[in-house]
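Working notes, structure below.
Excluded from the complex is one protein chain; the other protein chains are retained at their positions.
Right, chain A next:
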């Protein structure tokens, strides 16, 4: 069978089996959901001050949905933290606010611009907002005394992430030590930390991009509209399609055209590219992702293109 036929089959398979809970055998989405909910509950029970890092993107929305399920009918027993680069898409901020209101959650916004104004991080004009998020995030974690921070990172995204534990220990400088990770056995997570240290926890470790889309399609929850195909004024830079914006001044030779596009990831709009697409529903996105030939980060994230170890280096410093 060809790869495309297999992928199409996989899509049909998932659509034919929306709910298998009445059977003894759980679907892969049910198992992933159960594992993530288990992790969310462990952290809520064992850590004094957890926080959920919420960007408003598809992964953090999935994580928030799982948290909503984990503690229902109670409210989520921890706040959300968003690191606002100042260059976020307005549609993403709108979705963020809608979720916060719907869940009655508490949102803390750590602003990169405020961090620059306060001298917490230094904007030398060359460092991207993505990189400046690291210092802003670590400062917010320290300022609020958070002992655990949920991140939406997945192991299929990138090869350094593929190595990371579900409970990822950070020292009092916020650093990850990849060569010296704690053994992590069964589902017995070790949450011991010393004062000043914290744990990054990745409940979506075992999800793939396609799992996320299958799950969002199953749950039919709100995500930012820019994930779906829409008309947008864009220009080409470094092989990516970037959005026209006051934050994105055009360089010589760059021309703005209007195209039908959608975003595969949402981040800092100066670095996040979109792709030409007509996928305007969850099902169409699932079809598109199932036959994609390029990774989501490779396709649309300028921040990962600097070197082979770009993610490992940022993670060591305390990145998401």
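The rule is simple: contacts are C-beta pairs under 8 Å (C-beta built on N, C-alpha and C of every residue); 3 or more make two chains touch, one makes a residue touch a chain; residues count from 1.
The criterion applied here is as follows: contacts and distances are computed from a predicted model.
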_Name of the absent chain as recorded in UniProt (options "sulfate adenylyltransferase", "Alpha-ketoacid dehydrogenase subunit beta", "FtsX-like permease family protein" or "Cytochrome (Ubi)quinol oxidase subunit III")_ = "sulfate adenylyltransferase"
*With the full complex in mind, choose from A:34, A:122 or A:256 the residue touching the hidden chain.*
A:34
*Option touching the unshown chain, where A:98, A:127 or A:187 are the choices*: A:187
_Touching the absent chain: which residues on chain A qualify?_
1, 3, 6-7, 9-10, 13-14, 17, 21-28, 30-35, 37-38, 41-42, 44-45, 68-75, 155-156, 158-163, 178-179, 181-188, 190, 192-194, 205-206, 208, 210-211, 292-295, 298-299, 308-309, 312
